[in-house]
Each structure stands twice: as C-alpha cells, then as structure tokens.
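Missing here is one protein chain; the remaining ones are kept as they sit in the complex.
Presenting chain A:
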Amino acid sequence: MELSLAQELEGIIERLVTSGQRQLDKPLLKKLKLFCKGNDDNLRHCFQLIISQLHKDHAEVRLSAFQIVNELFMRSHLFRQLLLDMFNEYMDLTMEVDFENPLPPPRHIAEKLKSDSLVAMKAWHDKYGIAYSKLALAMHFLQNVKKIKFDAATPQNNVERQVESSRNAQRQIINGMKLDKLTKTIDKNLWEIKQCATEIKNCLLLLVPNFEDPDENLKDVILESESATSAVTRDTGLPRSGYSLQIDLSTISKMHVNQTQDNKAVIDRTKDLTISAHRIYLPRIRSWISMGSKCNAPSALIKQLIDVKFDLQEALRKYKDLNLSGAKDIGSDSDESDIDDFEEVPEAGENLKKINGKKLTPKLNKAKAIVPASSQSDTNVWKPMKTKTTSDSNDPTSYQHALEIQAKKRKMHEQQVKTSSKKLQKIIPKLGKKRGETTLYDKAPVVSFGKDLLAWDKERENELKETLMMGTAKEYDIGHRFWSGTSASEGDAGVSDAALTSLTTCTIEFTGEFKPVTRCCNAPLPNGRLCPRQDRYKCPFHGKIIERDASGNPIDGTKPSTSQSASSAWNDPEFLKDIERSSEGKIKLKKKKQSRQEKQGIGLTDLKKIHDTSRSRLQKKIFSAGSIKRVAGTLDNLDDKRNRDKFGNNFNYALN
C-alpha cells in the first residue's frame, strides 16, 4: 500500500473517531468504505487502525471506533474473520465483560457504548451465527457465563442486575422512611397553612365585600331596582326607568383600598399573614410537594397539598390585586421622612447633656476639657460650638424656623425623586460640599454623660491644685541635699497648667455606634436568586457591594469585570504584536502555547475537565508534598516542644 494512501486512511479514521459525535460522519464513512471495498490490504490496515483506536482510554473514541467496526463487520467477510480472531480483546474493549477492566470515562458514553455493542452483538449473532462459530461461542459465553439477557431493553449482566435490584430495594426503604416523616410533618403543620389561607381570605372579605357572591348580589340588585323606579327618577330627574347607565369597570385596572382607622387592624393582619405565607408557608408546601413526588407519595396526599397550595396562592393573588402593598410603601416612605425630620431637628431646647466625642480634633477636646467655669455656671447645657445653621437663623427655637427647615428638606427629597439615579449620585456630593463645613459638627456623634461629671473638673481643680502644692511642699520637707523638686524655684504659682490639665482632663471613650448592616450584596446567583449576604463593604464572593436593581444588575452600569477586560487585552495576540513592534524588539513577549485541545480541534469531551472538581483541586493543594511537609514539620515541632517541657529534666530524654 502506498504511504500517502495509508496516511489518508489514517487521517479519515482519526477524524471519524475524534469527532465526539454520537453518529459517524456519513461522507467520511463512505470514503472509508470506498477505501476498503475490494482491497484486502487496505482493509487489514484499516482494521489495525481501528483496533488501535479501540484501545484509547476515551469512551467517545471507542464508541466511534465501535460504530466503524459495526459498519465494516456487516460488509466484509475478511473483516469479520479479523475481528473474530481477536474477539476476546474486542469484547473487553467494548462490552465491559471483565470487571477488572472497566470502560473509560465519560461514564454515560461508556454506558451507551456497552449497550450498543451488546445490541450489535445480538444482531451479528442472529445474522452470522451459523457461519462463524466464534460468534456463537461468544454469544453463548455472554449469555451463560456473563448472564447477559439480550431480550431486555438494555442488556445487562447478572452482577449489574443484582446491584441494581439491591439499590432499588435500598431506595424503596429510604423512600418509605422519608414518606413516613413527611406525612407526620404534614399532619402536624398543614392546618397552619390552611388557617393562614382562610384567614387571608376572610380578611380580604372584610376589606372588600364579595360582589361575586351570587346570593348577596341578587339581594343588592333587587333592593336597588325597587328603589330605582321611584326614588332614582325623582332624585336624578332621569326620565325613564328603562334608561340604563353603563359603567365600564374594566378601565379601572387597579383597586385601591384606602387605609382608615377602621380597617387598619385588618390590613396589618393581612400584611403579616401574606408575609409569612410568602416567606414560610409557600416554600414549605412547595418542598413538601417535590419531596412527596420524589418518594412516591400517594396521589391523594399530593393532591391535598396541591389544593392547599392553590388556595394559598389564590388568596395571595387577591391580596396583590388589592394593591395594599403599594399603600404600604407610601406609608412607610412618609414614616421614614418623618423620622428623618425628627432627627434633623436641632436639639437646642433639650435638657440632655451631650458631649462631642472622638471625632473632634484633639485641640477641641482640650478646650472641652478645660472649660471655663463661668460658662458652665449659668446653664446646664454645654455646647462646644454653635453650628452654623443655628447661628444663622434668627430664632432657632421658633416654629417658623422648624417649618422652614422642613420645607427645605421636602424640596430636596422631591428633587431626589425626580432626578434619575445617576444624577442622584452626582448631586449628593455637591450637596455634601455645600454644607461641608457646617456638617462637620453635625456629623460628629453626641455622647451623653452623667450629671456627676458635669462639675467634675471644677470641683477637682482646687483639690488637685492643693495636692500638687502639697507634693512640692513635701519635697521641701524632705530637705535632701541632692534630691530636690525641680519646681522648687517656681514656688506657689509653680503648679503648671499642663500638669493641671493632664490631671483634670476626663476622657470619654467613644467607639462609635453599632449600626446593623442592612445592605445585601444582591448580586445575581446562578440559581436565579440574588446574593443574600449582608455586609458593610464587601461580599466575600462578589466583591464590593454596590447598588443594584431588582434583577441584580449594578445600577451605575460599571461592571466590576474591568480587570478581566484588561487581562483579555493582554491575551490578545494583535495587541501583543503591536507592543513588540513598537518596542522594536526590546520587549519580547512569550507566545502562549496553544493548548493541545485547540490544536487538535476535536469535539471530544475533555476528560481532565471532568476530574477537575473542587474536591480534586483542594486535594491537590492539601496533599501536595510541600504542604504535608510543612504541616508535619509544625506538628513535629509542637511534639518536640511538649516533650522537652515534660521530660527535659529526665536524663533519658535529655540525651536524645
């Protein structure tokens, strides 16, 4: 055979086998058959190539090779003879006859290969069994020794059947246990859900009278019609009773229930119920249904569960139609604004003693500490400095002033609502800048302290002065020749301000207030939900926490994947070439080797990828020689230390 021909044949088989498809490529196969047809040498070579492919440790390669074998087996007598000569090997490679030589991964392809080859085996035997004794022997071997039943939909051997049946039995036992547990929990807890559903319904009935109820409607209609003939014509002056007024209610798409004093309790209760229904009952009942269907629960039970679920969902739908949630939002907004206003009101007239803490500059701190006694004497309230806003206004305590501030706030709020979110981002720093100087003290936290500390330094000052004086006096009394007070020369007035300050300063630690974290990360998760992790700054999985919309997309539009794009730029070969060119060969960038996968351009599943699980990656790290050595070294050191501590005095150990 010519070399070029052999190479071409090899190429064809290689391509057929590495396609990764479940079906062979028809034109290529036709080409292959053309090569083999009527040319024994080609056929022999082809056979060798196919067998070598069958030995590859990849189920997809083997599957394709088997398919080629199947095609040629049906065609050529010589091929049949060649294959039957090594049928042992062939059976090992495709049918997983020997349990010590299982088929290679991926597993699902291997299963397909196995069942396909067994089915083909049956077909071959049916057709050629008489003429080829080996085929009959192999069939006998598979049926009687390996106990493979070919009549079944998927041929299995004895061991597999046993394994499967035992697995099924095990599964049934587990299912039964699960089912028992499930029915118990359902019996215990189902009434809660039912109750919730009926309660919601009843609440809604209280809020909105049911017009659909046929009996009540009828009564109303009758009543109305009776009064209509007499009273309505008289009152409205409409000429005839036959006149009908049609009101199209469909245009009113949404119902609104106004919250009043009367129905507040009902609405609140409904809200609570719906929240708990959404959060607890619906997920619970869903999980029950899925679990029940998994472990073959009786259909009556599942039906009951589904009915309850529909009931609850119906109730929730009705509630949604009422748009109570919208009302609630508005209400909560106003509440919040109220609270804000309340917080912003200057606390001028209050009797609280407040002091600025940590955030003040040390200079201010000092000033606070050595407060002149005069200012303290006339008021109980100590103010470190008047804020600009209060000083500017004429009369900060007046109602007028308070209103003014409130009006300002509202304006600001409206502006914020109007402007888009992007603009909002820009506005906020501006506002901050405007009031930057003024708000430094506003921002500073206020810490209250007890009454006893009010005159603390005042009272103590004299005392301390005395003691200091005494200290110096004592030094005089000692009358030591060498050891004398340094401040001796200063005399009585020598009690320095600094010393006094250091003694009279009372520092109150301020560590800041605890604010519970309310921000969620909200990055979209693969399961469709949003990341629920709460943190001030950074989510451990999704990086810095940013503002996101309801679907988890960042609001400001900047994606955190800038680093990726940068790195992709470095992977861009054109870009790298440009760099090389511009640097005129000074910078030489290593070209990344194209991965083998790419080079071959084949459609086979990457077996390495299958094995690349989180477990294997962890294993690689944990059980790497280096880390084991390090850990072992540390443990050894600890042991040594302990032994030294314990037995160091024992000569027997000390010698070691």
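What we mean here is this: a residue touches a chain if its C-beta (ideal position, glycine included) is under 8 Å from a C-beta of that chain, and two chains touch if they have at least 3 such contacts; residues count from 1.
As a working rule, contacts and distances are computed from a predicted model.
This figure omits one chain of the complex; the name its UniProt record holds, of "ADP-ribosylation factor-like protein 6", "CKN1 Cockayne syndrome 1 homolog", "Vacuolar ATPase assembly protein VMA22" or "Karyogamy protein KAR4", is "CKN1 Cockayne syndrome 1 homolog". One of A:Lys134, A:Lys178, A:Arg269 or A:His413 touches the chain omitted from the figure, and that residue is A:Lys134. For the options A:Leu16, A:Ala59, A:Met91 or A:Leu179, the residue in contact with the chain missing from this view is A:Met91.
Across the entire complex, the residue among A:Asn42, A:Ser76 or A:Asn522 in touch with the chain not shown is A:Ser76. Residue-level contact of chain A with the missing chain is found at 30, 33-34, 37-38, 74-78, 85-88, 91, 127-128, 130-134, 136-138, 140-141, 144-145.
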